[in-house]
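A single protein chain has been omitted from the complex, and every remaining protein chain is retained in its original position.
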Amino acid sequence: MPLSATDTIPQEPGALRRLARMLWADKFALAAALFVLLVVVLAVVGPMWLEGAATRQNLRGRNLPPFSLAQGWLGVLGADALGRPLLARIIVATRNTITIAAGAVLFSAVIGTMLGLVAGYMGRAAGQVILRLADVIMSFPSLLLAVIVLYILGPSVANLIVVLAITRIPVYLRTTRAEVMEVRERMFVQAARVMGASRWRIIFRHILPVVLPTLLTVATLDFAFVMLAESALSFLGIGIQPPEITWGLMVAQGRQYLQTAWWLSVWPGLAIILTTLSLNLLSGWLRIALDPTQRWRLEMKGRRNG
Amino acid sequence: MINRLLATTALALAVSLSSALAAETDVRIVLSEDLDLLEPCMATRSNIGRVILENVNETLTEYDTQGGGGLRPRLAERWEQQPDGSWRFHLRQGVTFSDGSTFDARDVKHSFDRAMNSAMTCETPRYFGGMTVTATVVDDHTIDFAADPVQPILPLLMSLVTIVPEETPVEFVRDPVGTGPYAVTEWTPGQQIVLTRRDGYWGEQPAVTSATYLFRTDPAVRAAMVQTGEADIAPSIAQTDATNPATDFSYLNSETVYLRVDHSVPPFNDVRVRRALNMAIDRAAFIGTLLPEGTEQAVAMFPPTTQGANPDVKPWAFDLEGAKALLEEARADGVPVDAEFTLIARTENFPGVTEVMEATLQMLQDAGFNAKLQMFEVADHERFYSKPYPADRGPYVLAAMHDNNKGDPVFSMFFKYDSEGRQSGVSDPGVNQMIAEASAATGDERARKWSDLVAHLHDEVVADVLLWHMVGFSRVSERLDWRPSIATNSQLQLAQIGFR
Partner (left out) sequence: MFGFIRQRAIASLISLLGLVVLVFFLSRLTGDPAALFLPIDATDEMRRQFREIHGLNDPLAVQFWHYLGDLARLDFGDSLRRARPAIEIVLEAFAWTFQLAVITMAIVTAAAIAVGALAAFRVGGLFDRIASVTSLVGASAPDFWIAILGIVLFSVTLGWLPTSGTGTPLHWILPIGVLFIRPFGLIVQVVRGSMITALSSAYVKTARAKGVRSGPIIFVHALRNAMLPVITVIGDQAAALLNGAVVVETIFGFPGIGKLMIDSILQRDFNVMLAAIMVTALAIFLMNLLIDLAYALLDPRIRH
């Protein structure tokens, strides 16, 4: 059994280089990291770069099949029902999609985790109140929440983030609480308590790091869930509507063409799948890379490969 | 365990086979939405009408939209206007309800009074707005309807009143009893409704012995069900699924798509701006691309098969330069043509609505309009569609779809063009006057007055942006002899279905 004693070897390279080497060791994670990087770059530059091409309609080129360069490289994924190149549209839609998904996941994860830590570690009364609150949110249909918020405040990206974030809070809350309840009984937490560490110090320095990997897994999966939930809301006529675009909206709009022009919904769907897959592979890798007791798996491989 | 599983599967197969092998004269019809009610007085609502209208509950008169036969007798054999302006209906004799009771004038009176009763929320009163109608039983087979003011199209209005027995309570019923050739024999909400042919129908016995109505929201599934033989008729499928010429048929579905413009709001109070809106949209470019082949360019709010349609009015020609010039001219006169306005449309309004609206938006922008698009779900859309119009949302143009399959323009014109009309953007005393005169006229004069109004609204007032009369698609099993028609949206008479 290899020891984590490697940490103490004097010539150990810098943390960043070590991470890079561990990433190199896992080719799947490397590919995933590159894809996520691409998505982020496209989210930043996409709208400025291709806004024009993505909205220019061409009724003669409607539902143009993919894999043809007749319409230039942007037409390689085919065109939608209004003859707009799908590749350009997917790229332009990246920003809205990622903003909504990341915003919703971030807010729900942070709020949910905080509440979960409190519910799991603090007294029973606080825990009960928070959990029953989670029950209420879980039983409140997300569609109704969306209808209420968007009817009263009007549809916008920010309002949509609020709606999706609220509906996802219970997932993090309950997962965190479940983990905390297990972790707080462990030896090292008990030890810290005996040594007089403050409550918050125990929560943030001792419990949170142990809980974090599971939350990371849940969060990356939630990314896909949020993108698809946004798609479902668009489909029902609530949420983001044209001419704004998101991947979810493109998937929803392509639905009626699924049997005649599959590419309308398959490419944006694939973008969702690939993003989720990459984030998940990356979180899986990160989980191992950050865990002193697991790290050897990557370091061994890196050494063997390099 | 495995044996049990096999047995279950075999049983399941047997059950599904036996249901597939039901009598050859049984049909299955797959509709897009479940029925919330089976109430006869709501039969003017298309989802309910398609099941019970003329199949279970009949009407005194019947408007023949497809054959061009005009108004025909059904439970009334004939009718005439009395000297005082009231209408006398002579009822068919020897007619019985499916519960065995005999049909007479008291049933008619009860049906009418019940449908108009304010303790119920039937659709019927909307057709009798602005008049008081009294039914008086003369004898068992004669009934008078007196309207104040005198109502020239009362016999046509009677095609919208379904007849129920005198004993029917004044509340929504779930087991409609009628004089039609079929009776409701099963209703499992969310799953199916079964109509069975009954003995003792007064008319010719139809070929179909029973009809099972199923409900599937997804158009692709409805199309697939006819293909696999799980259903015989899917009255409404998507254009994209209508690929088999042997089973798939298009029909003009009596829906008209238009953009409503509020004349009281600048810049739309200027007729040049409204003309420019009309000239900026290339209506023909949509047909055969985003909208199916067979869609017609609209010049009126009601379909061209209606009395009063005006074949001399020509659709606006697409003229981008002309539109730009008009806007320029208006701008020079100080009309705020550069003010941003919203094009508001409803999601799921008709197939491909989003794409159609995005293309419309682009055409408006190309002509120089400062427009943006906003799609809303139905309840949100309704806030903008009906008066009082919201004042705090800035100027907007509203895309909507209107259905008139009732055979007379009166069901459209008042609501859409009168100053008091609930969805009207026009406030023009001349138009009000013309609507009132046409509504009061009869026969050829009535048709002429409506035609004149259509031309006036389209060419002089430029009341709105009329776009298209829409088509729908049905998929029909090859074993049936039945074609969809303009009536299919609101009714589906089983008696008209034959077998090959």
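Order of writing sets the labels: A and B. Residues in every chain begin at 1.
One rule holds in what follows: contacts are C-beta pairs under 8 Å (C-beta built on N, C-alpha and C of every residue); 3 or more make two chains touch, one makes a residue touch a chain.
Please read these numbers as outputs of a predicted model, since none were measured by experiment.
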| item | value |
| --- | --- |
| Among B:V221, B:A325 or B:V461, the residue in touch with the chain that has been omitted | B:V221 |
| Options A:A31, A:M138 or A:V157, residue touching the unrepresented chain | A:M138 |
| Residues of chain B in contact with the chain not shown | 8-9, 11-13, 15-16, 19, 34, 36-37, 39, 44-45, 118-119, 121, 123, 125-126, 129, 171-172, 174, 189-191, 214-218, 220-221, 224-225, 227-228, 230, 377-380, 382-383, 385-386, 415, 422-423 |
| Residues of chain A (touch criterion as defined above) contacting the omitted chain | 1, 28, 128, 131-133, 135-136, 138-141, 143-144, 147-148, 151-152, 170-171, 174-175, 178-179, 181-182, 185, 213-214, 217-218, 221, 224, 227-228, 231-232, 236, 251, 255, 258-259, 265-266, 269, 272-273, 276-277, 280-281, 284, 287-288, 291, 293-294, 297 |
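The definition used in the following text is that only the chains that are shown with their structure count from here on.
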| item | value |
| --- | --- |
| Chain B residues within the chain A interface of the complex | 219-220, 238, 240-241, 243, 285, 289-290, 346-348, 351-352, 354-355, 357-359, 361-362, 372-380 |
| Sites on chain A touched by chain B in the complex | 55, 57, 59, 62, 81-82, 147, 151, 236-238, 241-243, 253, 256-261 |
